[in-house]
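This report concerns only the one structure given below.
All protein chains but one are shown at their positions in the complex.
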Amino acid sequence: MKNTFGNNVSVTLFGESHGKAIGAVVDGLPAGIKIDTDFIKSQLTLRRPVGSISTPRVEADNFEILSGVFEGFTTGTPICIIIPNENTKSKDYSEIMSKARPSHADYTAHIKYGGFEDYRGGGHFSGRITAAIVAAGAIAISYLKQKNIHIGTHISRCAGVDDVAFGDYESDIDALNSKQFATLDDDKAKLMQQKIMEAKTQGDSVGGILETVVTGLPVGLGEPWFDSVESVLSHALFSIPAVKGVEFGAGFSISDMNGSAANDCFYMDGDTVKTKTNNNGGINGGITNGIPVIFRCAVKPTPTISVEQQTVDFKKMENTVLSSGGRHDPCIVHRARVVVDSITALVICDLVGK
Amino acid sequence: MKNTFGNNVSVTLFGESHGKAIGAVVDGLPAGIKIDTDFIKSQLTLRRPVGSISTPRVEADNFEILSGVFEGFTTGTPICIIIPNENTKSKDYSEIMSKARPSHADYTAHIKYGGFEDYRGGGHFSGRITAAIVAAGAIAISYLKQKNIHIGTHISRCAGVDDVAFGDYESDIDALNSKQFATLDDDKAKLMQQKIMEAKTQGDSVGGILETVVTGLPVGLGEPWFDSVESVLSHALFSIPAVKGVEFGAGFSISDMNGSAANDCFYMDGDTVKTKTNNNGGINGGITNGIPVIFRCAVKPTPTISVEQQTVDFKKMENTVLSSGGRHDPCIVHRARVVVDSITALVICDLVGK
Amino acid sequence: MKNTFGNNVSVTLFGESHGKAIGAVVDGLPAGIKIDTDFIKSQLTLRRPVGSISTPRVEADNFEILSGVFEGFTTGTPICIIIPNENTKSKDYSEIMSKARPSHADYTAHIKYGGFEDYRGGGHFSGRITAAIVAAGAIAISYLKQKNIHIGTHISRCAGVDDVAFGDYESDIDALNSKQFATLDDDKAKLMQQKIMEAKTQGDSVGGILETVVTGLPVGLGEPWFDSVESVLSHALFSIPAVKGVEFGAGFSISDMNGSAANDCFYMDGDTVKTKTNNNGGINGGITNGIPVIFRCAVKPTPTISVEQQTVDFKKMENTVLSSGGRHDPCIVHRARVVVDSITALVICDLVGK
Partner (left out) sequence: MKNTFGNNVSVTLFGESHGKAIGAVVDGLPAGIKIDTDFIKSQLTLRRPVGSISTPRVEADNFEILSGVFEGFTTGTPICIIIPNENTKSKDYSEIMSKARPSHADYTAHIKYGGFEDYRGGGHFSGRITAAIVAAGAIAISYLKQKNIHIGTHISRCAGVDDVAFGDYESDIDALNSKQFATLDDDKAKLMQQKIMEAKTQGDSVGGILETVVTGLPVGLGEPWFDSVESVLSHALFSIPAVKGVEFGAGFSISDMNGSAANDCFYMDGDTVKTKTNNNGGINGGITNGIPVIFRCAVKPTPTISVEQQTVDFKKMENTVLSSGGRHDPCIVHRARVVVDSITALVICDLVGK
């Protein structure tokens, strides 16, 4: 299905950057999850631009839950959450309506929808739609916490600067989840932000890598072929517009290892089966093995930049140049972090089932 | 769904390594595709072990089409292809039935299926099931060729040795598709095979990276959220047991680029919109842009090795050691190549629709 | 999926009778369908209660399109339509919150959702949610008209009174689609309404049968097993809460015919293949044959009645009696008519594909 994902728990996304509202319908979450409005708000805040390193478009993200919640708890029926669009300066985009912004969906959308697409600010392809994922995901995260399943993501690399590696997962997750710019080492965050500011000064942008850990998963989630844990997580993660790579465990670096180094040997830790290493990212044969699931997403640099770019006018079918005057971020890696957490939570809810 | 994937064109997999047969049901391929039996055979040959660098388990892979084909053409109704298992020495595996082979699904399957799993040779989790994907994919490849869509994959890296980069896609694809060990540079193939033999001598195994290109795709395939081209391709690719990473275009390396370098500028090539670079892998906003789709899969080293490994006996719940006496490959990267091509073809058929 | 239906064109429903709003997300409709706001309004009016034979709950049904429409045309991306709830007197229902209204979902919802269900007015099970189907369906109907596919439904029987049979489909459909109480013979409508008023006076309710015809369908829609036209239409139609039977063509009466009478003989009408009779409802082997598709839905009498009824209190788990003080309809057959048209249109759009 096009804008719907999941079986037991499904999410349907709708909305355009400059339309009336964006939103999501989440179906299949169990009845009885307490809705923590403050938590949803704080998650949305984590996605919002911060300070000088971000776009000046700051919206209140005043979400509204239209259905599926009664007297503060989920009812078990579909939850529709909408976030009205407020600060939408459509004029900014009028100039470029037929100039294809490089690495954006302007051109592909134009061909796919035959000119009927809402071109303003990327329309339905805008990163703004991820706010709906974050609002929906916040409820999923609350539910998983009850089941002692925790998710945390750090900016493992940004603008060429590496963060330190995960240490103790539980405390790291706790620390990360309150940070607006989520690194494990705060000094690395400062370095990254310096680099981001440098790019901004040049009218340019930077990318990075997000690393996520999920703890507390039972053994046995996922299905052997086609609904492996890697399959369903990557499906959802690659829906995030800027993600161009997903790897689990040692990921691409496992391809340089020998089998004897790559294999995660099992051992008994009391009554529990564990592995000494985690090169397979907590997944064997597509099924969770009880060890934390770990994966990384490559996030490309924001395609919208101020530097003049060569492109085409897809109505006139001729070459042209583009100088983007619109508001934009020199980096979205830190903002994408909570989107990854949210979408991961929704997928995990789907895998856990009822 | 568990062992079924796709909407317009769907594939359902079944079978176990040492059961009667493995197979696939492909539904939704158009009527009228000519069945090229020799091509299916040759594709299966590409997946089979070769020479000294592979497992001694060599099966004829005598596929049989049970349905969906009439007088040499597809009928438009479901095609069931089965491949009987012939050379199945179950005794090899009896010793290890409760010893979890590291990085295999023995332990996760045991917990998931409560001891009812067919543990012989990995059962339903065996790489052998990919033969069914290859047979089914061969029909998909034939169909796509009619539509001038071509798929080629090379071993971009193996055992630490890099192949050269793609040059002219069309001629490279032609050359690759007849090679048993598919590199663009034959000298690199020799080096890789040397390294594989070294690992084999040590009772060890190696991994690698496969790089795939798909040419001839129209603009507009894929859906914005959740069924982006990256989403559906990665979903299918991560079903291949050994794949631990998938990246499109520049992939993980894009995260180190500035936006001005990463963006693929559009230009007019006569009447056609093209891009000067292809860091986005032919996909903008999840939708094909008419430029070749390019992606890479990280293939882990074969988990089955002769070296003694520490593990647990999951019935006795105690530590133990494992010396695998079974037949195995020191490398499966070259064999996984045709599996990647095949699954890609099936996904593309699904995206193209009827 | 739970509250989502369709493949190429899918509909997701959300909302509760007394919540903030109800609504639908329609995904997959082509770009470029002109949105006829007046038509959507008039369709919603057809679903609304009329005059003395209906519930006093009359809402404006002021729908709002939040997404998927730009400058008056569909964009090809998901359309979210919401209808705020306005006239919701929750107090009416407070008395009965643990008394299971017979033939309603109060008890089953209570067990299914563990007491977290929104019990007010039937919550998510309320017939009110069908207003969202009607709004969404109106767009589908507009689209199908462009393709010369027309849908019409008449009250074929109500309160024991039969309407006349279809004559000329095209003119009948035209006539029906503007009627608030849609019979082919206006005198029959009067008789039916008399019977409805009699039932109302007695605090009781009546049911009926709706008969639908779809003209202009191409040959070849539907799939042989599991997605036969009968399968997908009945799936959708049985989602309408009051529908307890669905039959195609001669339906149940075909079971008393001999094959020689039941078979629809083909003949050439100029260059077109037609059938002399239509006992199969325009469907052979699950596939449309180019003849109008005809089906009937049995609509049960409104379960909410004023007559005192015996039931249980499912919290106290004891027998009790129920006198419904809430607003209700003595008949919903005439209101269900446009719901059947709407859901049929959405299913046809799904079958027609892009």
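Labels for the chains are A, B and C, by order of writing; each one numbers its residues from 1.
The working rule: a residue touches a chain if its C-beta (ideal position, glycine included) is under 8 Å from a C-beta of that chain, and two chains touch if they have at least 3 such contacts.
From a predicted model like this one, the values you see are computed outputs, not experimental measurements.
Student: So there's a chain missing from this view; which of the remaining chains does it actually touch?
Tutor: Across the whole assembly, the hidden chain touches A, B, C.
Student: Where the complex has a chain not shown, which of C:A135, C:I151 or C:V243 is the residue touching it?
Tutor: In the full complex, the listed residue that touches the missing chain is C:V243.
Student: Using the touch definition from the top, which of C:G19, C:G121, C:G152 or C:G207 touches the missing chain?
Tutor: C:G207
Student: What is the set of chain B residues that contact the non-displayed chain in the whole complex?
Tutor: 1-4, 7, 10, 12-16, 19-23, 25, 27-28, 31-32, 64-68, 70, 73-80, 82, 112-114, 116-118, 123-124
Student: Residues on chain C that touch the omitted chain in the whole complex?
Tutor: Residues touching the hidden chain, for chain C, are 1-5, 7, 11, 13, 100, 102-105, 107-109, 111-112, 122, 124-125, 129, 157, 160, 199, 202, 204-209, 219-220, 223-228, 230-232, 234-236, 238-239, 241, 243-252, 254-260, 262-268, 271, 273, 275-276, 279-281, 284-289, 296, 298-305, 307, 309-312, 314, 317-319, 333.
Student: Which residues does chain A use to touch the chain missing from this display?
Tutor: 7, 77, 224, 353-354
As a convention for this text, only the chains that are shown with their structure count from here on.
Student: Per-chain Cα mean versus the mean over all protein Cα atoms: which chain has them closest together?
Tutor: A
Student: Just curious, how far off is chain C from chain A if you go by their C-alpha centres, in Å?
Tutor: 39
Student: Express in whole angstrom the distance between the two chain centres, defined as the mean CA positions of chain A and chain B.
Tutor: 27
Student: What's the distance between the Cα centroids of chain B and chain C, rounded to whole Å?
Tutor: Comparing mean C-alpha positions, chain C is 46 Å from chain B.
Student: Where in chain A do residues touch at least two different other chains?
Tutor: 1-4, 7, 13, 112, 124
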